[in-house]
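Below is the structure I would like to discuss, written out as structure tokens.
Yeah, one chain of the complex is gone here, protein chain that is, but the others are all in their spots.
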Amino acid sequence: MGIVQTLNLVYDYITRDEYDNEIKIRAIDGLDIDVEKGQFIVVLGRNGSGKSSFAKHLNALLRPTSGTVVINGLDTSDKKNKWSIRQEAGMVFQNPDNQLVSQIVEDDVAFGAENLAVPTDEIRYRVNKALLSVNMTDYRMRAVNNLSGGQKQRVAIAGIMAMEPECIILDEPTAMLDPVGRREVIESLRKLNLEKGITVILITHHMDEAINADNIFVMDKGKILISGKPSKIFANIELLKEAGLEVPVVTELAYELKKEGIELPEGLIYEDELIEEVVKLYKR
Amino acid sequence: MVLELKNIQYKYNVGMSSEIEAIKDVNLVIKSGEFVGIIGHTGSGKSTLIQHFNGLLKPTGGEVLCDGEDIFDKKYDIRRHRCNVGMVFQYPEHQLFESSIIEDVCFGPLNKGLSKDDAYKAAKKALSLVGITEDLYEKSPFELSGGQKRRVAIAGVLAMDPEMLILDEPTAGLDPVGRDAIYKLLTELCAEKGIAVVVVSHSMEDMAKYAKRLIVMYRGTVLFDDVPNEVFKHRDELEKCGLTVPKISYIMDKIMQAGVPVRTDIINMEDAKEELIRVLTGFKNYGK
Partner (left out) sequence: MSNITIGQYYNVNSIIHKLDPRVKLFGTLIFIVALFVANNSVSYAIITFSLVAVIIASKVPFIRLIKGMKQILIILIISSLCNMFFVKSGNTLVHFGAVNITSGGVIKAAYIGLRLIYLVIGTSVMTLTTKPSDMADGLEKSLGFLKVIKIPVHEIAMMMSLALRFIPTLMEETDKIIKAQTARGADFESGGLIRKVKNYIPILVPLFVSSIERALELATAMEARCYRGGVRTKFRPLKYNKTDIIAYGVQILFLAGIICANLLS
């Protein structure tokens, strides 16, 4: 069994219409996901596909209407597991401004560890390590308000790292960032995954953040539309477009060329592969 | 309508130790019917620059002329000018405040001095342009989805019937479907109504695809001002400013370096496809 597992997860939320009648809306509709420790997972889906509700289940911020969510052996529907789950599976949100609590960078990074009642000396050690892991050591005494969006998100990631989780879940962390900020955040995540073996679950609608994932889940209308390795996912261009997503530039170009009768293999996603194939065709 | 910026200079915190010159001697002319993209690294001065177009910021040097008249002249009606040059800020949905969508969209036209009936008509027209259907008019704007809210906010500006529309990252935070809807709308406004559209964006792909003219801001000055094809030829300079060129250009460049003689001034998918087909199959199959 993997570190994150959901079994037939269903989540309904209730809203009211103009006549004050209760309406049930199914945000998640029978989700089965199994994530192994150390993987880099990307969940793709358009706005309203249920991907954010899914993320909140992994952190016990939401509880399933039916089905189960198990994080590192802990069932999220059991209330007494709540705090251990949040320590094991840290969460970073979309808006960098609305998740930092302290005025000073290092105080903010310490916040989660303080809440876990970690001894002071240990917090200091963890804060240093966490800041280093996202390359923010030079900014430790800076005011949070004067940082760029990408820097703020890296501080938020460091704050989770200081809680020493097994897994980190990010709900569209790059949606509000400029290209430089996006690159900084994705590079930090990749580093944490490769060097520290942290399991990363990245929720996004930016395709280019997905091409190096170990596994991709594409969500639409609360369900998994398709899942698998990037090469498999991006071979299904029509399906992705139907789900309101786009495909990486390389894949789209290959797809367009194939449509015109150029012989290229299925599911090209890396630049080098495409160039190699084009060179082969040209030399022929 | 012709909007002209003449030797614009803008300083923040004038006279203080923290004085910063955000805009240095910028000259620009923007005319009706143009679709202009503005790109630049965060802090390059692009957001400060566009706030001069409708007089939200008064330049510390130089002048802003609308059809030859100085908009900061005491006799000039600057509130009218602001209705003529519509401005859509980043995350414009944060400015919605009325209890119903239709009332919110009426806010601009009413400020412009229209009667209630005329304002309602203008609002209806703007909402239909952005694709908000009549059954939603009486709903609270806060009940809508993110993409819908954004379109209502844009309608709030369009309802003032501007001749020029300025948008600061209008697609930030939207998914591909929402983004395409916004650009489709802007392209139509520009082509069919002759509205000048000015878009600030971080996406080189979007700019390559939609802009007819591209302005590159760097440290408060205009570094390039040309058609996108020409601007993106300056790859090294753009990279030095913390910018990039569209991904497809990088790919074409690498293909060329790998020994396949393709053109490298290509900035969109269509052209890339045609060029590769041309090179790989020879002219005979071109266009098949």
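Read from first to last, the chains carry the letters A and B; within each, the first residue is number 1.
The criterion applied here is as follows: a contact is a pair of C-beta atoms (placed from the backbone, for glycine too) under 8 Å apart; a residue touches a chain by one contact, two chains touch by 3 or more.
These numbers were taken from a predicted model, which means no experiment stands behind them.
*Asks:* Among A:A27, A:A110, A:V200 or A:L240, which one is in touch with the chain left out?
*Replies:* Here the residue in touch with the unshown chain is A:A110.
*Asks:* Could you tell me which of B:K31, B:K58 or B:H94 touches the chain that is not displayed?
*Replies:* Residue touching the absent chain, from the options given: B:H94.
*Asks:* Just to verify: which one of A:N59, A:N215 or A:T251 makes contact with the chain not shown?
*Replies:* The single option touching the absent chain is A:N59.
*Asks:* Against the chain that's been left off, what residues of chain A make contact? List them.
*Replies:* 59, 61, 83, 86-87, 90-91, 93, 95, 97-104, 106-107, 110-120, 123-124, 127, 144-146, 159-160, 163
*Asks:* Hey, which chain B residues sit against the chain that's not shown?
*Replies:* Its contact residues with the unshown chain are 18, 51, 54, 56, 79, 82-83, 86-87, 89, 92, 94-98, 107-108, 111-112, 142, 156-157, 160.
The rule we apply is simple: only the chains that are shown with their structure count from here on.
*Asks:* Take the average of all CA coordinates in chain A, do the same for chain B, and state the distance between these two points in whole angstrom.
*Replies:* 30
*Asks:* Which residues of chain A touch chain B in the complex?
*Replies:* Touching chain B from chain A are residues 46-48, 94, 148, 175-176, 178-180, 205, 208, 244-246, 249-250, 252-253, 256-257, 260-262, 271, 274-276, 278-279, 281-282.
*Asks:* If we count contacts the way the header does, which residues on chain B are in touch with chain A in the complex?
*Replies:* 41-42, 145-147, 172-178, 202-203, 205, 242, 244, 247-248, 250-251, 254-255, 258-260, 269, 272-273, 276-277, 279-281, 285, 288
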